[in-house]
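All protein chains of the complex are present and in place, except for one that has been dropped.
Chains here go by letter, A, B and C, matching the order in which they are written, and residues are numbered from 1 within each.
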């Protein structure tokens, strides 16, 4: 069923995912933003906080209110981890469709989630209901989902990058490596020292090598595709740019495979995955502000190691854009509706 | 007369103004890009050079050809200074409407132009025909113009910033100061040492204090509005950001004036000039990728000096966006057609 | 009297001024760092927090202790504003010489200080004792000072830039303008949203146009030199670079003056002020990590407005470096001792 106008609510929205969601929804032809809640900023105009929205978004932040949200067709959670799981139940029961851009419903193994996120899950029964919102894998399930767990940014870039390779069956699943680099907006709009300009600019560092929350999410996704255990070494790095993820993926090939061909075939029908010509090196700016994932595949020195380069904008395909893509699927709209922005280059 | 589809040609287009023009035109509902010429890159797909356009622009650069351009309704020159003046005559005579994003037709005093640009003008007779394409001043003339001289980036920010003040008549015209800061894309996509990342990053400097080509252009514009000689000190600076101009303008007030009020009134009907609330400090990212100029006015310590803060994206309102705005006016389209992009923040 | 080894204490030291002071003192041949206090980080090795100091500074942060500090010859306050005024008295009475890198003792008019800094001054009687530590003006007084108020970063760049002009007597004191641009480290190592990388990078904005705390400090300094009231419009801007201040200064000339000559003469004997050749545009990176102020003077279009470009590293000549320079003067060392670092370029 296609609806002319989708009534949209947003919980949270003062972070980078929030402002990006607002930017996209304000340009979406079939959405009407009805309510955006923020306990802390209630009463403030959204465009007062984010001046790029002046003249385009007249909404004000309001106190969280079940009533206002219940009147919506879909509610996005653009909140820190741990918020959606407390508020989803009531909205779910009221028939509102939910898209959680945070991590609360991504990991099916609740105990595993609790270990990595360091809190008790408040709503484990909805975890099973939730559909993992990576359209390139789960499109059909998303269509009818009442609760979508929008993937993390690293997991989106890494899974899309590894997917055709794993499906080919020609890869050593026990020794996969994802060396991923993220722009600083990935850390969110939180006042913290390590993401200050004077700390993160003109600097490069790895972090979380011991273990990052996106590791179990990626492993879960790859394992499901492989239908066999996958062992991944995942090393994220902080890069002095605002937006963008560049995942450099390494996998040992176990048999003959035409990399370029399997990638092109796998993504031939995908509007938002662009397999670049042989020999390419996608740059993150080629997707800045756009909902695309661009991928290039290499096999250096014709050895047995495949190298996959996968780039996304962490706030778009890695968060708000993919959320809108999921909404489009859920409401029967053409999947690219409102997502036609061309990346800003330079 | 409104045309359904405007046939567009672009001369040049391998620079930043060019790729930005392509980004905007590819999202414009009433344009059909027919030809883009580049002697050097003829045969190469536009999207091969600018990967953000993959899947959106299928055009290839072609050899300059009068025939192909003559078949267009409008031709944009996104060329270095000195090119348009050599090619405009023939197209003009063929009835093609022209928008020169370079500087060839901006200065009415040809001798003055020749002094600042260091070359003989090849087509002085068209200089008089050309309409200076600052819509907020010349909208009516632009409507019927056959040749539009699209303003420079600094001149756009500075003129829009000073305009209401000069119109108020309450300002010392002999001592105006424009301290302007530009992102590095303003220097163009030319291989030069001083704009290398390792030179321009984490660094700040003034340049051209002795004299910058945009000085006579700004002075001409302000003088015309004032109907009296204006003397301006103009100091441009190179700032380590990609896009954006921030003009900080100083003018001595000669009588009582309600700054906020005159600015708000002057621009009340302008779609692309946003006068911010009292006390604001516009940031350049609030217009990144958008066609807006945002302005705030101050009077520090209630002294006799007005301080105006004016920001634009040098590639949009300062170049390609304003060119599209001019095209819309010339072809009777709503002025904001195809220019609805919301600035990318963060 | 020259001392072989100066026993140094630092109060604070977890901020950018602190780590810069440590970097300089660790390379100073006549200093022995004895104690560095931080209530919050007591017990942590300094080099654990600042990994550039690994192998060079073995000191640990310790609980504030009067005894340990009293045993020092000199104590630097690298603390937020309002701390030194509470702790200075006891150390002063114990005969320790003090250098406050914060603002507590800079403004002679205590009521004015209280207005701008929004707190009651805890130690007004020492304000009169304090010597304003700009060596180029106050060298002789600094020699015997028991308490030095180290100048602010903007005030250093602006005062050094205006000084020869004011001393020339050929300038309109009622209409001076300082358009100043600072790197983000000037905001300190505090967890705040507006100085996050994703906020401050690829962006430019003015701030504090209505009034900035450095305005009264600069005005006090200039007024003292002029021996007449000075009226200054001061507009600071946040620039996407880590270190550096670029002050662009405008002053109306009231009579004939050879700008280049008066600047060269005024600073001929100064080790840390470099007057560049006619026509120069100093860049901030030319002083990155060094204790120099580089200045160039211009008179655009031979008009009546002088334009002075003055650059410093806000953490060196604008803070820690000038503090060490003051210490050298106070202890009879050659003024440049330990300050021989050459700026890091690129």
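Simple rule for what comes next: contacts are C-beta pairs under 8 Å (C-beta built on N, C-alpha and C of every residue); 3 or more make two chains touch, one makes a residue touch a chain.
Remember, predicted model here, so these are calculated numbers, not experimental data.
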Seminar exercise, completed: Answer key for B:42, B:66, B:128 or B:196 versus the chain not shown reads B:196
Exercise. Among C:130, C:149, C:226 or C:290, which one is in touch with the chain left out?
Worked result: C:290
For this session: Can you work out which residue in A:68, A:177 or A:271 touches the chain that's missing from view?
Result: A:177
Seminar exercise, completed: Answer key for C:19, C:78, C:160 or C:173 versus the chain not shown reads C:19
Seminar exercise, completed: Even though one chain is not shown, chain A touches it at residues 175, 177, 179, 181, 183, 198-199, 201-207, 209-211, 231, 233-235, 237, 239-244, 246, 248, 250, 252, 279, 281-285, 288, 298, 300-301, 303-305, 307, 309, 311, 346
Seminar exercise, completed: Listed in rising order, the chain B residues that touch the chain left out are 16, 183-185, 187, 189-193, 195-202, 240-242
Problem set entry | Touch residues of chain C, complete complex, unshown partner | 16, 19, 23, 26-27, 50-56, 185, 189, 201-202, 242-243, 274, 276, 282-283, 285-290, 294, 340-346
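Just so it is clear, only the chains that are shown with their structure count from here on.
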Exercise. Quick one: how far do you have to rotate chain A to sit on chain C, C-alpha fit, nearest 5 degrees?
Worked result: 180
Problem set entry | Gap in Å, rounded to a whole number, between the CA centres of chain B and chain A | 36
For this session: Indicate the whole-number Å distance between the mean C-alpha point of chain A and the mean C-alpha point of chain C.
Result: 45
For this session: For chain B and chain C, let me know how many angstrom lie between their CA-based centres, rounded off.
Result: 39
For this session: Hunt down the residues of chain C that sit against at least two other chains at once, touch-wise.
Result: 183, 198-199, 201-202, 240-242
